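Removed: one protein chain of the complex. Kept in place: all other protein chains.
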Amino acid sequence: MDNKVAVDIANVTKVYGSGQNAVTAIKDVNLQIYDNEFLTLLGPSGCGKTTLLRMIAGFEGITSGRIILFEDEIESLPPNQRPVNTVFQHYALFPHLTVYENVAFGLRRQQKSAAEIDARCREVLALTQMEALADRKPSQMSGGQQQRVALARALAPTPKVLLLDEPLSALDLKLRQAMREELKQLQQKTGITFIFVTHDQEEALAMSDRIAVMSEGQVQQTGTPETIYERPANRFVANFIGEANLLAATCKKAGQTAWFDLALGGSLQADAAGISVGDKVTIMVRPERVRVHHGKAKAADGNNVQLAATVTDRMYLGSVVHFDLACGNQMLKACIRSETHQQLAPGETVTVDIPVDGCRIIQA
Amino acid sequence: MTKTSPIKVASPSRFRPVWDFPGFSGLTIGFFAFLYVPILVLVAYSFNGSKFAMVWSEFSWRWYIKLLENDDIHSAAVNSLIVAFTAAPIATIMATLAALVMVRGGEFRGRDFTAGLITLPLMVPEIVTAVATLIFFALLNINLGLINVILAHTVFCIPFAYMPIKAALEAMDPGLEVAAQDLYADYWQAFYHVTLPLLTPGIISGFMLAFVISIDDFIITLMVAGAGSTTLPVYIYSMIRTGVTPEVNAVSTLLLAVSIVLVSIYWLLSSANRKGGAMG
Partner (left out) sequence: MTQSAHKNATLAKLRLFGILPTWVSISLLMIGPLLIMAAVSLMEANVYGGVHPRFDVSSYAQILFDTNLFDEREFNPAYLIIIMRSFLLATAATVLALIIGFPAAYYIARQPDHRKNLLVFLITIPFWTNLLVRTFAWVIILGRGGFMDQVASFFNLLDDGGSINLMYTNTAILIGLVYSYLPLMVLPLYSSMEKMDVRLLEAGADLYANRVELVRRIILPLTMPGIIGGSILVFVPCLGAFIAPDLLGGGKKLMLGSLVQLQFATSRNWPFGAAIAMMLLAIVVIALMINARAARRHASYAQAEGGTAHD
């Protein structure tokens, strides 16, 4: 991956309305998106991800800040002067034009020669496997086909950045999964920077080179899927991606390797620089790292925490079994592979075993 | 495109969404001005104290006062009201029945024909309807004075009453009648207690539209009315032909006021209907 910055979002803020009714949709966001990367803006509804995308495209103005596209400031340019194209959530295909004419639309506006237009259209239709339908109208096609036409149309003018606004949300599950692979391959093949917006974390994890998790108008964390999942920066990210057990703890002894006392009981020794004695932290454990077994707790040795709990719910999900466990005043979640799980039924008292290598210290 | 420069704050006022076309708001204001200025001029000049309709001298009520003394205008106005208060209700009743049949009557032979028939008076140019009706009455020797006019008005009022009633019926959930029957009402009771009350605002709207159309009608009435059956618009026409005085402005203003008030009531009714009315 090149380290050239394709899109630099610098201190961007967006406020709707004014005075008493002002709503801040985007709060001082800083984000750098690299050339030839697949970056996903991930977050719940209302977090601002679509607003940010629209600001890059030019459909929304920004209140303050700059957006720089490969060294050019574009925030005051109208959308038709930005070398950026969008795949819209509901495709926005021109109903009165054929597939071919839809795809050719941007090229015609750029006033390319007829030969260039034809060559490029055919190229891009082949890329998205839509050549056979070139003369159909959008209303005569299925959702999946329309989505590909939208893709082809946005790719045809060879934009510097391709923006995708939840393009897979209207498709059914199997199609969505197939399109995830296709989109990823398309990005690698064309080398164009893809900025993808979704609220579906599985999608984000599967497709992205990097993910920017957003909430309430701010970027909570940016990183590779592994980083986001294994080392979330705060409680929000920990909770939003996958499931998390969040255990309150206090630092008992500081240092390169610090000791933490958990609110639920037990102690852990973990690598945690920069934490002082008495600091309150959150220890995050993913359900799949939690072990559950009958029998009493073994002696504690600082490398894992053993807690007594009661099984309250058991859900068989095929490849894994999911347990809800009541431990003290907190509910814990455990996710165990079906072939290794023990027959633990609701109501049973069990021991929850939390290994330190499955934990992550979060300060926020 | 500009190269990177010292921090620049994009001013929100410069930003214009894609669909916002500059200057269109001004053009729209111009549009409404074009639409309303003549009416305002007409009304303003009705208060013109001068005897010459077009030269303004001073503000005065005299032409309205003169109207009150004009017997011809009285009888013309009375005729207009008689015609409207007869034709509109009849048209409304027929339109209500027709709407019930078209919306709730299911499929039947001649359905498309009926739909076309109901809208026929709207399609045919007024002058054509006018002379056709004139010929009809003349050749069949139907000389019933004001009743001729009433007959002619009733026919072209039907589509105007029909449209709001049909819209109201279509917006009504047929499940409501079914629910009533589930609760032991027979068909007529369901109709009387559920359909009719919910339809009433639509019927009133239809009536008002039909009434306004009848009051305002000119061309058809001009050709069909005999002596003594003059309605207000026809009388205004004769006033214009004999010479323009501000009296014409005054009576025109009154006629305008009546139409505007009625249409406003209709609109308020139907927007209340839109918000509160037939619930899904």
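Just so it is clear, A and B label the chains in written order, and each chain counts residues from 1 on its own.
What we mean here is this: a residue touches a chain if its C-beta (ideal position, glycine included) is under 8 Å from a C-beta of that chain, and two chains touch if they have at least 3 such contacts.
If you're wondering where the values come from, they're calculated on a predicted model, not measured in any experiment.
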Field: Sole residue of B:P125, B:P197 or B:G228 that reaches the chain not shown, by the stated touch rule
entry: B:P125
Message: One chain is left out of this view; which of B:L151, B:M172 or B:A225 touches it in the full complex?
response: B:L151
Statement: Of B:L100, B:A185 or B:L269, the residue touching the omitted chain is B:L100
Statement: Note that chain B touches the chain not displayed via residues 18-21, 23-25, 27-28, 31-32, 34-36, 38-39, 41-42, 45, 52-56, 93-95, 97-98, 100-102, 105-106, 108, 114, 117-118, 120-121, 123-136, 138-139, 151-152, 154-155, 158, 209, 212-213, 215-216, 218-219, 222-223, 233, 236-237, 240, 244, 248-249, 252, 255-256, 259-260, 262-264, 267, 271
Query: Which residues does chain A use to touch the chain missing from this display?
result: 57-59, 78-81, 84-86, 88, 90, 92-96, 105-106, 109-110, 137-144, 146, 153-154, 157, 172, 175
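The rule is simple: only the chains that are shown with their structure count from here on.
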Query: If you average the Cα atoms of chain A and of chain B to get two centres, how far apart are those centres in Å?
result: 57
- request: Report the residues of chain B in contact with chain A in the complex, numbered from low to high.
  value: 1-5, 7-10, 12, 14-18
Message: If we count contacts the way the header does, which residues on chain A are in touch with chain B in the complex?
response: 59-66, 68, 71-79, 81
